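Every protein chain of the complex appears in place save one, which is left out.
Letters are used for the chains, namely A and B, taken in the order the chains are written, and counting of residues starts over at 1 for each.
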Amino acid sequence: MKTKKRVLSSLVFAASIFGAHAADPQVTFLNWVTAEPSNQPIVQGLIDQTGVQADVLSSSWGDMQKNVFLRVRTKQELDVFQSSAKWLPTFAQLPNLVDFNEVYGQEYLESLISPAVLASGRYKGKQYGMPWNTGSISLVSNTKVLQQAGIENSPTTIDEFVETLKAVKTAQPESTPYAMMTKGNNLISSDFQLWLWAHGGKIFDENDKLSVNSKATIDTLNFMKNLVDEDLASLDVDRGAARRMFGQGNTAFYFDAPVARGFARDFSGEGEKYDAYVVPVQTPVLSEEMTSHSMEWGHLLIMLKTPNSTVDGSLSKESLSAKFVAGLTMNDSVQLDYFTNSGAIPVTQSARNNPLVTQEKYIVDWNESLGLPLRNELSVLKNSSNYIAVVSEETQSVILGKKTAEEAAAEMEKRIQRLLK
Amino acid sequence: MDIASRKTVGKQQPTNAKGSLKRSDRRFAYAILVPAMTAFLIMVAYPFFDAMSMSFFQYTIYDLEPIFIGFDNFVAVLTDPYVLGSWLTTAIFVVGTTLLTMTLGLAWALLMYQDFKGRGVMRTLTLLPWILPSTVSAFVWAWMLNGKYGIVNVMLLGAGFIDSPIQFLSEDIGAMLAVILTRTWISIPLFMSFFLAGLQGMDYQQIEAARIDGAGNLRIVKRLILPHLKPVFLVTGALGMIGNLQQFDIIYALTGGGPVRATSVLSIEVFRQAFENWDLGMASAIGVLWVFTLMPIVIFYLRSLFKED
């Protein structure tokens, strides 16, 4: 027993040497932006402006949920973390979340930020997420590629879209005219939904009833399969590959967030000169009179109830965490800095109305291309990754020719039904 | 000092007969076992028993505390054809990779045993695939198998074997092939080392004698070398099976278990349930079933390993 104790205490001692923590009060901030080394100085610059000391931890985007849950469950230090807007329903299950309305006051928040933007951080009436930057997943076109194929106008219907892709393929046989996401469950299920909406379908109808086994689903799946069969889209494409092909002039269209332009600058090697070719367009729809949709997208900051979020034991906007979050999300100069450095669209009304943003043609075009943004239908579900996996697996099965669209649509419905139970 | 050559001497001398050991010897024997046993108890036994009890609970991110649900997790696993499929996928991956690695590892060892110019350099270079971090190896192969810029497609197209590029990582068979090939590529060096070691214990005079009797190369391999290597087959087989069963890195980095579920082996499935779906109870249930599936095989293997002792 004695030896055991000695071993344990020496372990603890060793641990204290290895993992010594600074004594200065600082906010522990977990995010994925800084996982990319080139982003570290940008984010550090923003944090410096908040005047709050932060211990910045990076996680890759894909590991973010895992790392947050592990840290919370094992009671490790964590005050504020970044979340994709679509993960909010999952994170909302965490204990000790802070409702920002209680910290800053609902009226104050509404005076700064438009209701639509605030809504992206709201779950069941609680403001658990503070919008950090916003946007939508929309179709981006490369007009350089389109011009080479002799195309001047962007397609508005799905048929025109396919014709356009064929023209691009003819002009540039080695190209992948539309870089459809065919790799990674999240990406596939998101592209599927965008095209499902374009075909007039939904996974859940207006009464929240499962409606995925529909003609629209079958048409969407066949449409996606045909694109691959006719070499207008390729397999093994994820967002990274799409961004590269787009920047290198091998791709005319793909779905992305506003950050698309930054990647096109990098990959084209032409920097801002390439901006002129990166043009957001409305997602084509089945027939002219239908509404075009895009997918809501944005980053939130989520705050946990910790000693750092309270002053004298109660939540306070004077607390370290609250100052940190406010500094990043409500300070116009920080928001605009982030915009100019990374193309992240600000969340505060005043920053959005700043000439820096409004005079940027790209952003104006982007906002016009959105049509009616919808929420990702799967990510709002409890245990969403299971649903995402089902939709993506069935979609892939059709694209690979292992199932007919009819079978996959029926199977999708059956499997989702089972998960819902 | 060459210990191997003395093995016969060692064998003739049985270990101390029971009872003749002094108590101090026994105490020493137990004492030096303590560190390894402690590590085993803390890092393996305890976590596994923890998982075993967890498998009877519902414990997802929505549950603040685990909720006892009896055998529900097991029922869920055993009735879900998609999860059950992982057992078959695992078997294909493990058996395919182990057999391929053993074949190529043996062939390469035989070649590297032959004296020829440049052998030393080649032997050293052989270790490269093993030494590269496995993430790196996954990168290398993903890049070579890339559906658009990959060299493998260029070579196959050039040789006229195919008409259009194969999207290896996006097709069922292609993806399985890719993970098997990559894993094989990484394991050949280790297997070669084992076989080479076995070959170095060969009795050369026997081969000479057989040759005088007119035996050809293939006959010598079949009649003399393969029987001599039997214990090596046992060891490499066990090591290979175990290593491939636990294989996670390469599959995760290459295909993430996809496309659809074509390469979702058990290790990937456990990771997914535990760290993507946050269903710790379910992940534990799969892990427990995994161990029980394996137990008979492992016991059989361990017994054959010790038969000679």
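One rule holds for everything that comes next: contacts are C-beta pairs under 8 Å (C-beta built on N, C-alpha and C of every residue); 3 or more make two chains touch, one makes a residue touch a chain.
Criterion: contacts and distances are computed from a predicted model.
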Per UniProt, what's the omitted chain called: "Sulfite reductase [NADPH] flavoprotein alpha-component", "NADH-quinone oxidoreductase", "ATP synthase subunit b" or "Maltose/maltodextrin transport system permease protein MalG"? "Maltose/maltodextrin transport system permease protein MalG"
Out of A:30, A:344, A:363 or A:391, which touches the unshown chain? A:30
Spell out the interface residues on subunit B facing the chain that's missing from view. 1-4, 6-7, 9-10, 13, 15-16, 18, 21, 24-26, 28-30, 32-33, 35-37, 39-40, 42-48, 50-51, 54, 104, 107-108, 110-111, 113-114, 122-137, 139-144, 146, 148-149, 151, 154, 185, 188, 190, 193-194, 196-202, 207, 211, 216-217, 220, 231-232, 235, 239, 242, 245-246, 248-249, 252-253, 266-267, 270-271, 274-275, 280, 283-284, 286-288, 290-291, 294-295, 298, 302, 305, 308-309
Footprint left on subunit A by the chain that the document does not show: 8, 11-12, 14-16, 18-19, 30, 34-38, 57-63, 66-67, 70-71, 73-76, 174, 184, 238-241, 243-244, 248, 263, 269
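Criterion: only the chains that are shown with their structure count from here on.
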How many angstrom between the C-alpha centroids of subunit B and subunit A? 38
Subunit B touches which residues of subunit A in the complex? 65-66, 69, 90, 93-95, 176, 182-185, 234-236, 382-383, 385-386, 393, 396-397, 400, 402
If we count contacts the way the header does, which residues on subunit B are in touch with subunit A in the complex? 60-62, 64, 146-148, 167, 169-172, 256, 258-261, 275-279
